[in-house]
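Written out below as structure tokens is the structure these notes cover.
For this view, one protein chain was removed and the others were kept in their places.
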Amino acid sequence: MKRSTKKRVKKTIIYSLLIFLSVVIAFPFVWLILTAIKTYPDIYAYPIKYFIFEPTREHFDRIANMNFWTYFKNSIIVGTGTMFFSILIGLFPAYAFARYEFRYKRPLLAGVMVFQMLPLVVFLLPIFKALNNFGILNTYTGLILSYLPFTTPISIMFMRTFFLSIPESLEEAAKIDGCTFGQAFRKVILPITLPGIAAVGVYAFLFSWSELMYSMSILTTKSKQTIPTFLQLFVGQYQTRWGPLFAGSILATIPPLIIFMILQKFFIAGLVSGSVKE
Amino acid sequence: MRKSTLLVLLMLVVLSFTAVSQVINIWIGGQVAELDETWNMIVGKFEKETGIKVEVQLFGFDIYYDKLLTALQAGQGPDLAFADLGGWVPTFAEKGWLAPMGSLLDSWDGTDEIWPNLWPTVLHNGERYGLPWYTDCRLLLYNQTMFDQAGLDRNNPPETWEEMVFQAVKLTDASKRVFGYGVSGTKTEHTTLAYIIFLYGAGGQLLTDDYSAAAFNTPEGLRALKFYTDLALTYGVSPNAVTYNEDDYRNMMAQNRVAMAVGGPWSFPLIETANPAIVNNYSVSIHPYGAAPASVLGGWALVIPSASKNKENAWELAKYLTSFDTWMTWIEAKGGPMPTRQDVCFAAPVLQDPKWKVIFDTFPHAVSRPPIPQYPQVSEQIQIMIQDVLLGKATPENAIKIAEANVNAILGK
Partner (left out) sequence: MSKIAREEKTAFRMILPYLLIIVLLFIFLIGSNIYNSFTTEEGKFTLQNYSSVFTDPVVGRAIINTGVWVLGSVIGQLLLGLLVALLLNESTRGQIIFRSIILILPWATLDIVAGVMWKWMYNDMYGVLNDVLVKLHIINDYIPWLGSENMAMMSVIIANIWKGFCLSGMFFLAGLQTISPELYEAAEIDGANSFKRFWRITIPQLKPVIMTTLMLTIIWTINYFPLIYIMTGGGPGYGTETVVTYIYKLGFRFLQFNKSAALSNILFIAIFAIAFVFLRNITKEEAR
């Protein structure tokens, strides 16, 4: 009796905390949405108009007229490309760093991290010039390539920790069953490290999705630009046009949200437990 | 004719065709970047009339500078670009990134129409590197409804500093979070611009005439600094100055919470959008002064990057955009900003509004900011100086001494 009440109390605390946190964390975002559907006089009004105002879709219409959806599509292309290649490239090095014993591990890891050690802005001009020299300035390929040195180290560092948490016994068992390395990798290791891979995927997508400086400089024709480049147009010289800015950013939140909702499914417990029964 | 000469001629002909049908890029930043439909209309006309294709790109203010800088540094960039008259042109020209425009300007009849006090802003080493396109000067923007409510005459805004303090105090009610004058104190260019108005209004000046040393640590400069910061610190007529600048105050003014602030022609459409009820209830006047009326000018010019491969066409577009007809069309459509052509200023019906009369009267007396490459650093020192006083970290006497020393160090390099 005592134990189940204790459990119930625990559950209540947990859920109340979650609700409280959700409200606090989502609050700025709710404010974003409210502002995007207000007219300008309502946006600047004082006392602040919270919920009582006449909503308008003028800001959303405005950005649609300015080709917002083209930039949306461009962002998706760059985002998924970055996500895909960041995971792919990082997979094997991550595994090697986790599983194998070899000399110079620390310096090699430091080497992997080298692009993380300087602010992005420092690399902008050299990368710009390099892409220009190779003729891939103003291409999605060029932009994705310029992101990969920054996302792959993270992909390696994190996937490494997830590979570490797989018990050796699993891999041994697979090998005993006659799997080649490739099969063992696909059938046993990959499924268990899916949480890690999913997390890295979300990270890489978001890095590219919200990145402004490089995409603005590297993609020079208007039709190729991404969402952040488009939205910064509204941070003007004398005023910030909150309406279109917030409308665009709300729409821009949808793909990461969807990707996350799909991938977070992989953050499931119990993937390991069933398979280690010996 | 020999075969080779014929071939060369043929190539030239072909090349000239390709040059003509090439696309020219124009990059637009600043407040006019928000007027995309108008740009499309104007540029569309140019394309039709000349057959030259133009790609227009619009950028938000902060980002525009970075993007332009990155492109120019790498030898890339547009064929024609807007540059802020607050120092960009000399800065870029010094690095060799801009094509000189002196001879082009001399061969154009529109050059004489440009307000004369604009030319210093595009000079570098005696050569002109830009064609000023639109301009402005800073004035006192004030809310007449609040004047009415405080028992002041809405058609008699303050002219001197004494009148200004008197009226501002009357307009202030801190308990209701209503204030008389907004003091710009952010770490942005607005603060420097405001100080310049007060400095020159006290009879002082920022740098020596040859821009080689600081000239503001004088009794006039100190008086200006003290008065400016006293408005916030001693008289309490301003909201928290280090957090806000004229753009914030304009929005507050639209909500009847700040009665006076620095503003200019750009403020008109913006304040009316923020609150339509303020139409006919606000106006401008020359900013109150201590010794003599003063103002500071700003604006944007068209520049041609030296890396452009399309300079002739870019110049054609520049001339077109700055032509009398184009400006008249523009000003009728948008009602602003202030043209750099005097003939348009005096001919356009929309600009005969009394508010504009104040602007045109003030403009010839507006000073420009020092057109030197180190201006951004000098400006930052002024901002720091004012912030240090506002934050209570230094007395005005010390702050001005430190700023003078730092500015001299910057200029000495």
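Labels A and B are assigned to the chains in the order they are written; within every chain, residues are numbered from 1.
In this text, a contact is a pair of C-beta atoms (placed from the backbone, for glycine too) under 8 Å apart; a residue touches a chain by one contact, two chains touch by 3 or more.
If you're wondering where the values come from, they're calculated on a predicted model, not measured in any experiment.
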Options A:Gly81, A:Gly196 or A:Gly243, residue touching the unrepresented chain: A:Gly196
Full-complex contact with the absent chain, from B:Val242, B:Ala291 or B:Ala347: B:Val242
Interface with the unshown chain - residue positions in chain A: 10, 14-15, 17-18, 21-22, 25-26, 28-29, 31-32, 44, 46-48, 89, 92-93, 95-103, 105-106, 108-123, 126-127, 130, 149, 152-154, 157-158, 160-162, 164-165, 192, 195-196, 198-199, 202-203, 206, 209-210, 212, 227-228, 231-232, 235, 240, 242, 245-246, 249, 252-253, 256-257, 260-261, 264, 267-273, 276
Missing-partner contacts on chain B, residue numbers: 65-66, 69, 91, 95, 177, 185-188, 239-240, 242-244, 248, 251-252, 255, 257, 373-374, 376-377, 383-384, 387-388, 390-391, 393
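By our rule, only the chains that are shown with their structure count from here on.
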Gap in Å, rounded to a whole number, between the CA centres of chain B and chain A: 39
Touching residues on chain B, where the partner in the complex is chain A: 29-31, 33-34, 36, 55-63, 66-67, 70-71, 73-74, 76, 247, 250-251, 254-255, 257, 266-267, 270, 273-276
Residues on chain A engaged by chain B in the complex (per definition of touch): 40-41, 44-46, 66, 124-125, 128-129, 132, 137, 212-213, 216-217, 220-222, 232-239, 241
